[in-house]
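The block that comes next holds chain A.
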Amino acid sequence: MSEQNKPKLKLAVYWGAACGGCCVSVLDVHEKLFDVVAAADLVFWPIALDIKYKDVEAMPDGHIDVTLFNGSVRNSENHHMAKLLRDKTKILVAYGSCSHMGGIPGLGNFSSRKEIFNRVYHDTETTVNPERIEPKEKYSVAEGELSLPEFYNDVRTLDQVVDVDYYLPGCPPQTERLVEVFMAIVTGAELPPTGSVIGALEKSQCDECERKKTDNKLIKEFKRPWEIIDDGETCFLEQGVICMGPATRGGCGYRCINGNAPCKGCYGPPADAPDPGAKMMSAIGTMIDSNDEAEIEKIVDGIVDPAGTFYRYSLPKAIIRRKLTTIKEN
Partner candidate 1 sequence: MITRVNPGLKKDLVEFGLQDWNDCFHCGNCTALCPLTRNDNLFPRKGIRLAQMGLSEKLATNVDPWLCYYCGECSDSCPRGAQPGELMMVLRRWLTATYDWTGLSRKFYTRKSWEFSAIGIIAAVIIAIFVFLLPPANDLASNPEAYLNDQGGVMINSMVTGIDSEHFMDYIHTGDLIMALIIAGFLISNILNMFLKVIINDKTVRIPFRSYFTEFWRLIFNFGTQARFSKCDNKSYWVGHLLLMTGYTILFTMIVAFLPKFQIEEITPWYNWQRILGYYATFGLMYFLIYTTIGRIRKSDQKMRFSHPSDWIFIVLLGLTTISGILVHIFRLTGLPAMTYYTYVIHLAILVPMILIEVPFSKWSHLAYRPFAIYFDHLKKAARKKAAKVQFAAA
Partner candidate 2 sequence: MEFEPKIVAFLCNWCSYTGADLAGTSRMKYPANIKIIRIMCSGRIGPTFVLKAFREGADGVMICGCHPGDCHYHEGNYKCLRRYKLIQKYIQQMGIEQDRLRLSWISASEGKQFAELAQSMTEVIRELGPCDIKSVMETFA
Partner candidate 3 sequence: MTEKERIGIIFCDPPGGHERVDLTELIYFARDKLKIPVIIEQSRYLFSDYRVLVETIVHHKLSKVVLSGVNPDRFLNITRTAMLESGYAARSVVIADFGDGYEALKSDLGGLKNSVEQVIANLRAEKKTFQTLNPDTIVIGGGIAGIQASLEIAKAGLKVHLVEKSGTIGGHMAMFDKTFPTLDCAACILTPKMVEVGQNPNIDLLTYAEIVSVSGDPGNYIVTVNKKARMVDLDTCIGCGTCSEKCPAKVTSEFDTGTTLRKAIYMPFPQAVPNKYLIDAENCRFVQEEKCGVCVKVCPVENCINFDEKDELIEIPVGHIILATGFKVFDATKAAQYGYGEIPNVLTSLEFERLINAGGPTGGFIVSRTQDKKGNWIFKEGSPEPKKIGIIHCVGSRDENFNTHCSKVCCMYSLKLAHLVKEKLPDAEVYEYYIDMRAFGKGYEEFYNRIKEEGINIIRGRTAQVTQSNGEILMRSENIIEACIEEQLVDMVVLSVGLEPGNENKQMAEMLGIELDQNGWFKESHSAYLPVDTQSPGIRIAGVCQGPKDIPDTVAQASAAAAGVIQNILSGRVFSSSTQSPHKTKLETVS
(Lines give C-alpha, C1' and ligand atoms only; values in the text may rest on other atoms or scores of the structure.)
Protein backbone atom coordinates (compact mmCIF):
# COMPACT_ATOMS: atom_id res chain seq x y z
CA MET A 1 0.00 0.00 0.00
CA SER A 2 2.54 2.45 1.06
CA GLU A 3 4.58 1.80 -2.01
CA GLN A 4 1.71 2.84 -4.19
CA ASN A 5 1.40 6.04 -2.32
CA LYS A 6 5.00 6.86 -2.69
CA PRO A 7 5.72 9.06 -5.70
CA LYS A 8 7.13 6.97 -8.49
CA LEU A 9 10.79 7.37 -9.37
CA LYS A 10 11.58 9.46 -12.38
CA LEU A 11 13.99 7.63 -14.64
CA ALA A 12 15.94 8.79 -17.67
CA VAL A 13 18.16 6.96 -20.11
CA TYR A 14 20.40 8.80 -22.51
CA TRP A 15 23.12 7.81 -24.91
CA GLY A 16 26.18 9.79 -25.87
CA ALA A 17 28.72 8.41 -28.27
CA ALA A 18 27.66 4.83 -28.07
CA CYS A 19 26.72 1.88 -30.14
CA GLY A 20 23.32 1.50 -28.62
CA GLY A 21 24.12 -1.75 -26.98
CA CYS A 22 23.61 -0.27 -23.59
CA CYS A 23 20.11 0.83 -24.42
CA VAL A 24 19.46 -2.65 -25.69
CA SER A 25 20.75 -4.03 -22.46
CA VAL A 26 18.15 -1.91 -20.69
CA LEU A 27 15.54 -3.37 -22.96
CA ASP A 28 16.86 -6.79 -22.12
CA VAL A 29 15.14 -6.62 -18.79
CA HIS A 30 12.26 -8.19 -20.70
CA GLU A 31 9.33 -8.93 -18.47
CA LYS A 32 10.99 -7.21 -15.56
CA LEU A 33 10.25 -4.03 -17.45
CA PHE A 34 6.85 -4.19 -15.89
CA ASP A 35 8.36 -4.13 -12.46
CA VAL A 36 10.41 -1.17 -13.54
CA VAL A 37 7.50 0.67 -14.92
CA ALA A 38 5.57 -0.13 -11.82
CA ALA A 39 8.18 1.55 -9.74
CA ALA A 40 9.32 4.28 -12.04
CA ASP A 41 8.28 6.64 -14.72
CA LEU A 42 10.54 6.88 -17.71
CA VAL A 43 10.76 10.59 -18.30
CA PHE A 44 13.45 10.64 -20.98
CA TRP A 45 14.80 7.92 -23.27
CA PRO A 46 15.46 9.11 -26.81
CA ILE A 47 15.43 5.70 -28.41
CA ALA A 48 12.14 4.72 -26.85
CA LEU A 49 10.22 7.87 -26.06
CA ASP A 50 9.61 10.99 -28.01
CA ILE A 51 10.67 13.57 -25.55
CA LYS A 52 12.52 16.57 -26.85
CA TYR A 53 15.60 18.18 -25.41
CA LYS A 54 13.64 21.28 -24.69
CA ASP A 55 11.29 19.24 -22.53
CA VAL A 56 14.21 18.19 -20.50
CA GLU A 57 15.50 21.71 -20.36
CA ALA A 58 12.16 22.70 -18.99
CA MET A 59 12.40 20.32 -16.08
CA PRO A 60 13.38 21.83 -12.80
CA ASP A 61 16.82 20.95 -11.45
CA GLY A 62 16.90 17.61 -9.75
CA HIS A 63 13.66 16.62 -11.30
CA ILE A 64 14.87 13.27 -12.50
CA ASP A 65 15.78 10.76 -9.85
CA VAL A 66 18.07 8.50 -11.82
CA THR A 67 19.69 8.96 -15.20
CA LEU A 68 21.50 6.13 -16.91
CA PHE A 69 23.95 7.87 -19.19
CA ASN A 70 25.62 5.58 -21.64
CA GLY A 71 28.18 6.44 -24.27
CA SER A 72 31.19 8.68 -24.10
CA VAL A 73 31.41 12.37 -24.81
CA ARG A 74 32.46 12.76 -28.40
CA ASN A 75 30.79 15.99 -29.52
CA SER A 76 29.23 19.14 -28.25
CA GLU A 77 25.80 17.60 -28.19
CA ASN A 78 26.95 14.83 -25.87
CA HIS A 79 28.67 17.44 -23.79
CA HIS A 80 25.63 19.66 -23.63
CA MET A 81 23.32 16.82 -22.71
CA ALA A 82 25.68 15.51 -20.08
CA LYS A 83 25.68 18.91 -18.41
CA LEU A 84 21.95 19.25 -18.81
CA LEU A 85 21.15 15.87 -17.38
CA ARG A 86 23.54 16.43 -14.54
CA ASP A 87 21.57 19.50 -13.55
CA LYS A 88 18.27 17.77 -13.82
CA THR A 89 19.23 14.53 -12.14
CA LYS A 90 19.69 13.51 -8.56
CA ILE A 91 21.64 10.33 -9.27
CA LEU A 92 23.65 10.32 -12.46
CA VAL A 93 24.89 6.87 -13.38
CA ALA A 94 27.64 6.36 -15.93
CA TYR A 95 26.18 3.36 -17.61
CA GLY A 96 28.44 1.04 -19.60
CA SER A 97 32.07 1.12 -20.56
CA CYS A 98 31.85 4.16 -22.81
CA SER A 99 30.65 6.57 -20.21
CA HIS A 100 32.68 4.82 -17.55
CA MET A 101 36.06 4.69 -19.31
CA GLY A 102 35.57 5.84 -22.84
CA GLY A 103 34.96 2.43 -24.26
CA ILE A 104 35.44 1.60 -27.90
CA PRO A 105 34.72 5.18 -29.06
CA GLY A 106 37.57 6.15 -26.77
CA LEU A 107 39.96 4.52 -29.21
CA GLY A 108 39.26 7.61 -31.27
CA ASN A 109 41.89 9.25 -29.10
CA PHE A 110 44.52 7.51 -31.16
CA SER A 111 43.54 9.93 -33.95
CA SER A 112 42.78 13.60 -34.17
CA ARG A 113 39.54 15.01 -35.45
CA LYS A 114 41.27 15.85 -38.66
CA GLU A 115 42.51 12.32 -39.13
CA ILE A 116 39.07 10.96 -38.47
CA PHE A 117 37.46 13.35 -40.94
CA ASN A 118 40.02 12.54 -43.56
CA ARG A 119 39.40 8.89 -43.13
CA VAL A 120 35.65 9.09 -43.05
CA TYR A 121 35.01 11.76 -45.66
CA HIS A 122 37.91 11.34 -48.02
CA ASP A 123 40.13 8.33 -47.68
CA THR A 124 37.71 5.51 -47.33
CA GLU A 125 37.73 3.50 -50.53
CA THR A 126 33.99 3.69 -50.98
CA THR A 127 33.75 7.42 -50.47
CA VAL A 128 33.10 9.66 -53.43
CA ASN A 129 33.59 13.21 -52.31
CA PRO A 130 35.33 15.14 -55.04
CA GLU A 131 34.44 18.50 -53.54
CA ARG A 132 35.96 17.46 -50.27
CA ILE A 133 32.91 18.42 -48.32
CA GLU A 134 33.13 18.05 -44.61
CA PRO A 135 30.42 18.51 -42.00
CA LYS A 136 30.11 22.09 -40.86
CA GLU A 137 28.83 23.19 -37.55
CA LYS A 138 26.82 25.98 -39.07
CA TYR A 139 25.39 26.09 -42.51
CA SER A 140 23.13 28.76 -43.85
CA VAL A 141 20.29 27.76 -46.06
CA ALA A 142 17.35 29.73 -47.23
CA GLU A 143 15.26 28.62 -44.30
CA GLY A 144 17.81 29.84 -41.88
CA GLU A 145 20.85 28.49 -40.20
CA LEU A 146 21.36 24.80 -39.77
CA SER A 147 23.68 23.54 -37.12
CA LEU A 148 25.46 20.32 -36.37
CA PRO A 149 27.13 19.44 -33.08
CA GLU A 150 30.81 20.14 -32.93
CA PHE A 151 32.92 17.03 -33.31
CA TYR A 152 35.46 17.22 -30.56
CA ASN A 153 39.12 16.39 -30.96
CA ASP A 154 39.08 14.34 -27.83
CA VAL A 155 36.83 11.62 -26.51
CA ARG A 156 36.05 11.94 -22.86
CA THR A 157 34.30 9.90 -20.30
CA LEU A 158 31.23 11.18 -18.60
CA ASP A 159 33.01 11.91 -15.37
CA GLN A 160 35.58 13.98 -17.22
CA VAL A 161 32.87 16.49 -18.08
CA VAL A 162 30.42 16.28 -15.20
CA ASP A 163 30.27 14.81 -11.73
CA VAL A 164 29.09 11.25 -11.74
CA ASP A 165 27.40 9.53 -8.83
CA TYR A 166 27.78 5.90 -9.76
CA TYR A 167 29.38 3.80 -12.41
CA LEU A 168 27.80 0.71 -13.84
CA PRO A 169 30.45 -0.82 -16.03
CA GLY A 170 30.27 -3.29 -18.87
CA CYS A 171 30.03 -3.42 -22.59
CA PRO A 172 27.20 -3.69 -22.19
CA PRO A 173 26.43 -4.01 -18.50
CA GLN A 174 24.85 -7.23 -17.42
CA THR A 175 21.11 -6.69 -17.34
CA GLU A 176 20.77 -8.64 -14.11
CA ARG A 177 23.15 -6.19 -12.48
CA LEU A 178 21.04 -3.28 -13.71
CA VAL A 179 17.93 -4.80 -12.27
CA GLU A 180 19.63 -5.43 -8.96
CA VAL A 181 20.84 -1.84 -8.82
CA PHE A 182 17.54 -0.48 -9.82
CA MET A 183 15.70 -2.53 -7.29
CA ALA A 184 18.09 -1.36 -4.63
CA ILE A 185 17.32 2.22 -5.46
CA VAL A 186 13.62 1.57 -5.56
CA THR A 187 13.51 -0.26 -2.27
CA GLY A 188 15.49 2.52 -0.71
CA ALA A 189 18.33 0.32 0.42
CA GLU A 190 21.36 2.13 1.68
CA LEU A 191 23.31 3.37 -1.29
CA PRO A 192 27.06 3.09 -1.52
CA PRO A 193 29.12 6.30 -1.31
CA THR A 194 29.02 8.42 -4.40
CA GLY A 195 31.71 7.67 -6.90
CA SER A 196 31.37 3.94 -6.38
CA VAL A 197 31.25 1.35 -9.05
CA ILE A 198 28.05 -0.58 -8.73
CA GLY A 199 26.80 -3.65 -10.40
CA ALA A 200 30.23 -5.26 -10.40
CA LEU A 201 32.45 -7.18 -7.99
CA GLU A 202 35.14 -5.66 -5.86
CA LYS A 203 37.63 -8.27 -6.97
CA SER A 204 38.85 -8.85 -10.45
CA GLN A 205 38.01 -11.60 -12.88
CA CYS A 206 40.56 -14.13 -11.74
CA ASP A 207 38.86 -14.43 -8.39
CA GLU A 208 36.07 -16.47 -9.81
CA CYS A 209 37.50 -17.46 -13.14
CA GLU A 210 37.33 -21.20 -13.32
CA ARG A 211 40.51 -21.67 -15.28
CA LYS A 212 43.38 -23.20 -13.36
CA LYS A 213 45.92 -20.68 -12.18
CA THR A 214 49.41 -21.27 -10.85
CA ASP A 215 52.36 -18.99 -10.25
CA ASN A 216 53.89 -20.18 -13.50
CA LYS A 217 53.26 -16.95 -15.35
CA LEU A 218 56.41 -16.82 -17.41
CA ILE A 219 56.00 -15.81 -21.00
CA LYS A 220 58.57 -16.63 -23.64
CA GLU A 221 56.30 -15.73 -26.55
CA PHE A 222 53.08 -13.79 -26.74
CA LYS A 223 50.38 -15.52 -28.69
CA ARG A 224 47.06 -14.48 -30.20
CA PRO A 225 44.13 -16.56 -29.07
CA TRP A 226 44.02 -18.50 -32.32
CA GLU A 227 47.66 -19.41 -32.09
CA ILE A 228 47.21 -21.71 -29.16
CA ILE A 229 45.35 -24.94 -28.77
CA ASP A 230 43.40 -23.98 -25.72
CA ASP A 231 42.67 -26.77 -23.32
CA GLY A 232 39.84 -24.76 -21.88
CA GLU A 233 41.27 -25.12 -18.43
CA THR A 234 44.59 -23.33 -18.12
CA CYS A 235 44.85 -19.64 -17.37
CA PHE A 236 45.25 -17.71 -20.62
CA LEU A 237 48.26 -15.84 -19.35
CA GLU A 238 50.03 -19.07 -18.63
CA GLN A 239 49.42 -19.99 -22.24
CA GLY A 240 50.96 -16.76 -23.46
CA VAL A 241 47.72 -15.04 -24.39
CA ILE A 242 47.14 -11.59 -22.97
CA CYS A 243 44.05 -11.67 -20.82
CA MET A 244 42.97 -8.48 -19.07
CA GLY A 245 41.23 -10.52 -16.43
CA PRO A 246 43.51 -9.73 -13.49
CA ALA A 247 43.05 -5.99 -14.02
CA THR A 248 39.34 -6.14 -14.70
CA ARG A 249 36.47 -6.31 -12.28
CA GLY A 250 34.46 -9.44 -12.10
CA GLY A 251 30.70 -9.48 -12.30
CA CYS A 252 30.24 -9.82 -16.04
CA GLY A 253 29.53 -13.50 -15.81
CA TYR A 254 32.79 -14.41 -17.52
CA ARG A 255 31.10 -14.64 -20.84
CA CYS A 256 34.28 -14.14 -22.81
CA ILE A 257 36.32 -16.56 -20.77
CA ASN A 258 33.52 -19.08 -20.75
CA GLY A 259 33.49 -18.69 -24.49
CA ASN A 260 37.21 -19.49 -24.53
CA ALA A 261 38.21 -15.95 -25.33
CA PRO A 262 40.46 -13.93 -23.05
CA CYS A 263 39.04 -11.00 -21.16
CA LYS A 264 39.30 -7.66 -22.98
CA GLY A 265 38.72 -5.51 -19.94
CA CYS A 266 35.30 -3.93 -20.52
CA TYR A 267 34.37 -4.00 -16.85
CA GLY A 268 37.14 -1.66 -15.92
CA PRO A 269 39.69 -1.80 -13.17
CA PRO A 270 39.29 -2.68 -9.53
CA ALA A 271 39.28 0.17 -7.06
CA ASP A 272 43.01 0.61 -6.46
CA ALA A 273 44.11 0.46 -10.06
CA PRO A 274 42.80 3.59 -11.71
CA ASP A 275 44.70 2.91 -14.93
CA PRO A 276 44.14 -0.74 -15.74
CA GLY A 277 46.19 -0.58 -18.92
CA ALA A 278 49.29 0.61 -17.09
CA LYS A 279 48.77 -1.96 -14.39
CA MET A 280 48.38 -4.75 -16.85
CA MET A 281 51.31 -3.58 -18.91
CA SER A 282 53.39 -3.60 -15.76
CA ALA A 283 52.27 -7.09 -14.84
CA ILE A 284 52.74 -8.44 -18.33
CA GLY A 285 56.21 -6.87 -18.43
CA THR A 286 57.11 -8.74 -15.29
CA MET A 287 56.03 -12.01 -16.81
CA ILE A 288 58.45 -11.80 -19.71
CA ASP A 289 60.76 -14.69 -19.13
CA SER A 290 64.17 -13.42 -20.07
CA ASN A 291 67.00 -11.33 -18.73
CA ASP A 292 68.60 -10.79 -22.07
CA GLU A 293 67.93 -7.43 -23.62
CA ALA A 294 67.66 -8.65 -27.20
CA GLU A 295 65.42 -11.51 -26.27
CA ILE A 296 63.20 -9.24 -24.22
CA GLU A 297 62.79 -6.98 -27.21
CA LYS A 298 61.86 -9.93 -29.36
CA ILE A 299 59.27 -11.08 -26.87
CA VAL A 300 57.84 -7.58 -26.51
CA ASP A 301 57.53 -7.36 -30.27
CA GLY A 302 55.15 -10.27 -29.97
CA ILE A 303 52.58 -7.86 -28.55
CA VAL A 304 51.28 -6.40 -31.78
CA ASP A 305 49.45 -3.37 -30.46
CA PRO A 306 50.14 -2.77 -26.79
CA ALA A 307 48.16 0.44 -26.53
CA GLY A 308 45.12 -1.04 -28.22
CA THR A 309 45.43 -4.24 -26.24
CA PHE A 310 45.81 -2.77 -22.82
CA TYR A 311 43.52 0.21 -23.32
CA ARG A 312 40.80 -1.28 -25.49
CA TYR A 313 38.05 0.08 -23.28
CA SER A 314 39.81 2.62 -21.18
CA LEU A 315 41.95 4.90 -23.26
CA PRO A 316 40.26 8.19 -22.35
CA LYS A 317 40.64 7.21 -18.71
CA ALA A 318 44.32 6.34 -19.03
CA ILE A 319 47.08 8.41 -17.52
CA ILE A 320 48.03 9.39 -21.03
CA ARG A 321 44.68 9.43 -22.63
CA ARG A 322 45.43 10.36 -26.17
CA LYS A 323 48.05 10.20 -28.81
CA LEU A 324 50.38 13.14 -28.86
CA THR A 325 50.82 14.13 -32.50
CA THR A 326 47.16 14.69 -33.23
CA ILE A 327 46.78 18.18 -31.85
CA LYS A 328 49.65 19.50 -33.84
CA GLU A 329 47.67 19.00 -37.01
CA ASN A 330 44.87 21.08 -35.64
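The rule we apply is simple: contacts are C-beta pairs under 8 Å (C-beta built on N, C-alpha and C of every residue); 3 or more make two chains touch, one makes a residue touch a chain; residues count from 1.
How these were chosen: all candidates are chains of the complex that A comes from, given by their letters.
Note that this is a predicted model, so its numbers are computed, not measured.
Asker: In this complex, work out which of 1, 2 or 3 touches chain A.
Answerer: Among 1, 2 or 3, only candidate 2 touches chain A here.
Asker: Please output the residues of chain A touching candidate 2 within their complex, sorted ascending.
Answerer: It is residues 76, 110, 150, 152-154, 156, 275, 277-279, 281-282, 284-286, 288, 290-291, 293, 296-297, 300-301, 303, 305-308, 310, 318-328 of chain A that touch candidate 2.
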